[in-house]
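Here the structure comes first, spelled out in C-alpha cells, and everything after it is commentary.
A single protein chain has been removed from this complex, and every other one stays in its place.
Our next item is subunit A:
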Amino acid sequence: MLTVFLLLWPVAAALLLHFFKGGAARVVALGAALVELAVAAFAAVVSRGNVSGQFDVNYQWVASAGINFHVGMDGLSVLLVLLTTFLVPVILLAAFRREYENPSSLYALVLFMQTGLVGVFVSLDAFLFYFFWEVALIPIYFIAGVWGGERRVQVTFKFFLYTIIGSLFMLAGFVYLYFQTGPAASGLAQHTSELSAFYNLNLSSSEQSWLFWLIFAAFAVKMPIFPFHTWQPDTYTESPTVATMLLSGIMLKMGVYGVMRWLLPVVPYGVSQWQPLVLILSVIGIVYGAIIAIRQQDIKRLIAYSSFSHVGLMAAGIFSLTQTGMQGAVIQMLAHGVNVVGLFFAADVIERRTGTRNIADLGGLTRRTPLLTVTFLVVLLGSAALPLTSGFVGEFLLLAGVYEYNAWMGAVAGLTVIFAAVYLLRMFQRVMLGPDSSFTSTITDLSGAELAVMVPLVVLVFWIGLFPNTFLHISEPAVMQLLNIVKR
C-alpha cells in the first residue's frame, strides 16, 4: 500500500494544485513533496537488509491480457525512489525563486512527473513499466516546451521524438517477450508481462542478440549513451532550469535503472555478446563528453556535457557486470543526482542575477557572494570526484569495476576524473575568481530560500562521500540478486 500511496499522492496533489494560486500553490506543492519524501524515507529505513518482495502490491490490471498492476521496491528501487522524492522538493524550491508564468501549472506538472518517475522505479510488470516510462515523459515535454528558451520548439520536439522512438523499440521488445511467456499460440490471458516471468524465459542467444538492442534503445537514448546523445545538450540548455534538473537529476537515472533491472537479467546472453561494444561506446562517450565540456562557453552547456560524460562512466560500470561496478553505478546515480542539481541551480542563480551564462562575461563573484561560492564549490568538487565528497565513492567503484573487466578500458575511463577536474575547475576559476566584469559588479549573495536549496544538497554531498555504506547496504542484496540472474 505504501508503494501505491507513493504513486497516487503526487497526482492527487497535482490535481489539487489547480485550485491554488501564488503562495498557497507553493505551500501545497512543497508540502506534498515533503510528505512524499517522508514516506519514501520511511520505506528506505524499513527495507534495510531485505532482498525483495518489499511493499509488493499486485492487482489485476488488464485481466483479459494477463497484465498486472504489480509494484514493489527492493533495495535498488527504494534508493532511486528516495533520490526522486528528495530531489523533487529541492527542485520545487529552486523553481520558487524564478518568476515563471502560470506557476501552479508548472508545480502540478512536476508532481505529475514524480508519479511517472516513482512508477518507473517500482514497476514489476513490463507494460506497467512502459506506461510509467511514457507518463514521465509527457510532463517534462510540456515543462521544457512551455517555459523554455527561444529555440524551445525545435529542441523539445527533437527530444520528444528521440525518446519516444527509443521507447517504442523497447515496447516492441517487451511485446515479443510477452508472447514468449505462457503456451504458444494461446489466448492473451495465458501470457504475462511479469518481470519475474521475463527473467525465466528460455531465449535463444540469437533472439537475445536483437532483443538486446530493441530494449537498450530506450535506455541508451534516455541516459544518453554515445551516439544517441545529440538531443541532450540542446535540451538541457534550452529548457528552464526546473526541467534541466529533472532531466539530469532524475530522468537520466531511469535509463541507468532500466538497464540494471530490465535489460541485464532479461537478455543475459545478449548482454554478454554486446558487452564489449557498449563498453567501448560508453568510454568514447566519457572522453568525448569531457573534451567537448572543456571547450564550452555556456555554463549550462558545460554541465550538460559533463553530465553526458559522467553517465558514460555509469554505463561502463554496469556493463562491466561486476558487483563493484554495479554498486558504483548505484551510488553514483545518487551522487550525480545531487551534484548535477546543485550545479544547475548555481548556474541558474548566476544567470538570474547577471543575465548571462557566458563564462567569458563573468568573473569575480567570490568577493560579493561567499555563500554561493562555498556551496557551489562543494557540489562542484563532488562532481569532480574529490575524495570525501559524493562523486569520489561512485567513480572509484565504477572505475574499479571497469578495471576488473579490462585494465586498458579502465585506464581510458579514468581520464574522466582528470578531465572533470579540468573543465569544472576552469569554469569555477573564470566565473567565481578573477577580476569583476560589467555583469557581475552588482551581484548579491544567496537568499535564505536559495540556501534552503543548496544546504541539503551540500549535506548529501558529504554524507554520500563520508558514509556511502548507508546507501550501499540498502542496495547490496538487490544488486547481488540481479547479478546472480545475469551470471546464471
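Methods note: a residue touches a chain if its C-beta (ideal position, glycine included) is under 8 Å from a C-beta of that chain, and two chains touch if they have at least 3 such contacts; residues count from 1.
Following the convention adopted for this analysis, contacts and distances are computed from a predicted model.
*Asks:* One chain is missing here; what is its name in UniProt, given the choices "NADH-quinone oxidoreductase subunit N", "Putative dehydrogenase", "Class E sortase" or "Acetolactate synthase"?
*Replies:* Listed in its UniProt record, the absent chain's protein name reads "NADH-quinone oxidoreductase subunit N".
*Asks:* Looking at the full complex, which residue from A:Ala41, A:Val57, A:Leu168 or A:Leu415 touches the chain that isn't shown here?
*Replies:* A:Leu168
*Asks:* Where the complex has a chain not shown, which of A:Glu134, A:Asp361 or A:Glu404 is the residue touching it?
*Replies:* Of all options in A:Glu134, A:Asp361 or A:Glu404, contact with the hidden chain holds for A:Glu134.
*Asks:* Under the stated touch rule, tell me which residues of subunit A contact the chain that is not displayed.
*Replies:* Considering the whole complex, subunit A reaches the absent chain at 60-65, 127, 130-131, 133-135, 138, 142, 145-146, 152-153, 156-157, 160-161, 164-165, 168, 171-172, 175-176, 178-179, 185, 187-188.
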